[in-house]
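Attaching a single structure in structure tokens format; questions to follow.
As you look at this complex, bear in mind that one protein chain is not there, while each of the others sits in place.
Each chain carries a letter (A and B) given by its place in the written order, and its residues are counted from 1.
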Amino acid sequence: MSSTTTQDVSRRDFLYIATGTVGAVGTALAAWPFIDQMNPDASVLALASTEFDMAPLQEGQGVTVMWRGKPVFIRHRTKKEIEDATKVPLAELKDPIARNANLPPDAPATDENRVKDANGKANPKYLVQIGICTHLGCVPLGEAGPFNAWFCPCHGSVYDTSGRIRSGPAPRNLDIPPFKYVSDTKIVIG
Amino acid sequence: MSSHASYEFSNPVVRWIDSRLPVFSLMKAQAMDFPTPRNLNYWWTFGGIAATMLVIQLITGIVLVMHFTPHVDLAFDSVEKIMRDVNYGWLLRWLHANGAAFFFLAVYIHIFRGLYYGSYKAPREILWMIGVIILIAMMATAFMGYVLPWGQMSYWAAVVITNLFSAIPVVGETIVQWLWGGFSVDNPTLQRFFSLHYLLPFVLAALVFLHIWALHVPGNNNPDGIDVKSEQDTLPFHPYYTMKDLFAILVFLLVYLAFVFYSPWYMGHAINFVKANPLVTPAHIVPEWYFLPQYAMLRAVPDKLGGVIVMFASLIILFFLPWLDRSKVRSLRYRPVTRIFFWLFAITCVVLGIAGAQPAEGVWLLVARIATIYYFAYFLVILPLLGKLEKPKPMPASITEAVMQKH
Partner (left out) sequence: MKNRIVRMLAVAGLGLGLLAAPAQAAGLQENAEEHAFSFEGPFGQFDRAQLQRGWEVFRQVCSSCHSLNYLRFRNLAEPGGPEFTVEQAKAFASQYDITDGPDENGEMFTRPGRLSDAFPAPYPNEQAAKAANNGAAPPDLSLIVKGREGWYYPWYISPVLKLFKGNGGPEYVRSLLSGYTDPPHGEEREGLNYNPYFPGHWIAMPPPLSDDAVEYKDGTPATVKQMATDVAAFLAWVAMPKMEERKRIGLMTMLYLGLFTLLMYLVKRAIWSRVEH
């Protein structure tokens, strides 16, 4: 057997530590493809935008369309509904942020800000929002609850005629998806 | 796993767990301190390499299932979606497809190592027989996995292999319909193959566990085929063999990944990139390379039932090997005559592989027939006879002596 000096020993220790480190780093990197494969794939990310013509909607009528597998509420609001929504002071709101994907993330939750499209164009008659309760993902019922607007049956979250959370466990207003008007009544979502 | 020696672990948590469930003692005894002959060569690393490949196949397979759709209308498309849209999908798919081939490569080398060094002999017969079961289960798994992408070769492989069972007299047709779940290979067939392809690897993992258990009772054979006589003959498994195995595994992975990244469909067949078409059979149906020797034997026999019997017999015969070779000497290092016949046998298997890839006609058919006869003769005639007739070379008294003689 060869005699081992202290220098030999420390050189070996360095070799062991270096090899262990290289192995650990490699294993960690190799794990990434197995994790990333669960992220949305290229076809999901490229999912088509949805076009919708709101002209046939009567006042007080709403429809639900699908966009990226989610329900989108499109409602032709009545004059009263718009009035109710605009006269609410911001201080009364549970969530003072507009939650409009077309606006800066800190835009205040005025009714005006809730209906704007990507170009800042708005028609207060038409409210477009993602129909998923911000509490735990149920689909709220329309024309229901204390404001006769949206009401989530799962845990009792109450939204007003602008889709803003007013009471109940939901933390945020209903989200407004990215969309834009291509004519006065036609919109493209996404 | 025969005895649970109790260790005094310094870490109190480890000690607490170990006194209630001795997993740490078990690991220390079986995976670290396990006495292993000091003279094992690199051929002994292929067991660990094969186990690594099984793990790679399990992990990549579980992940691929998240994107694959087992339906005749969607299977091929879902594989293309994996290749094109899923994040790193191409990598996972090629790891899995080439992983099967390299799993077989490792296992075949592992088997030939056992044949050469007599690892099937007493007291390791059960260890060997579990190994044969693993091989057969692997083959079934690989075959059903190959069907899943639903390309032309997938489909026709399924047709041809399931039709093997139609050779069984009287009930053959009934069995084939039962396998298919219909009157042809179709959606029910694809779905059951998918289910079983997912199940069998876990059965394989359990069998591998038994295989290792059966190994740890008598301990490893070794290149000299001599029993361990004293502590001097052995080294603790860790770090000596853990580090040696790890090095060998990395070299093997280098070759495997070179194929995955630079020639991922080298071992496949171009025609499998064409969607299955039950109306058109490809001109030349060939299995993956790891089934070619068996395929050659199947076609070497001019009778349908005979061919099927010969093909299955080529595997079943391995179960009887421990009793066909009666020589007391394990390692062919000390059996110079048998060694010559062994290498002839190895060449025969390669020749069968080449013949299996050629159209079954003319010279190749003759070659396949001669090779098939030699394959069986090796087990049924040569080994039993040589066990009696051959005079082995003198053997060292112990493993330590064998090691010292080398220096």
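Simple rule for what comes next: a contact is a pair of C-beta atoms (placed from the backbone, for glycine too) under 8 Å apart; a residue touches a chain by one contact, two chains touch by 3 or more.
No experiment lies behind these values; they were computed from the predicted model shown.
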Selected from B:11, B:174, B:263 or B:281 as touching the chain missing from the view: B:263
Of the listed residues B:91, B:226, B:276 or B:371, which contacts the missing chain in the full complex? B:91
Need a quick check: the contact residues on chain A for the chain that isn't drawn. 1-2, 12, 15-16, 18-19, 22-23, 26, 29, 42-43, 46-49, 56
For review purposes, identify every residue of chain B that touches the missing chain, sorted by number. 38-39, 80, 83-84, 90-91, 94, 235, 239-240, 243-244, 246-247, 250-251, 253-254, 257-258, 260-266, 270-271, 273-274, 283-284, 354, 357-359, 361-364, 367, 403-404, 407
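Following the convention adopted for this analysis, only the chains that are shown with their structure count from here on.
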What is the distance, in whole Å, between the centres of chain A and chain B, each centre taken as the mean of its C-alpha atoms? 50
Quick one: which bits of chain B touch chain A in the complex? Just the residue numbers, please. 59, 63, 66-67, 81, 84-89, 91-92
Chain A to chain B touching residues, read off their complex: 32-34, 36-39, 41-44
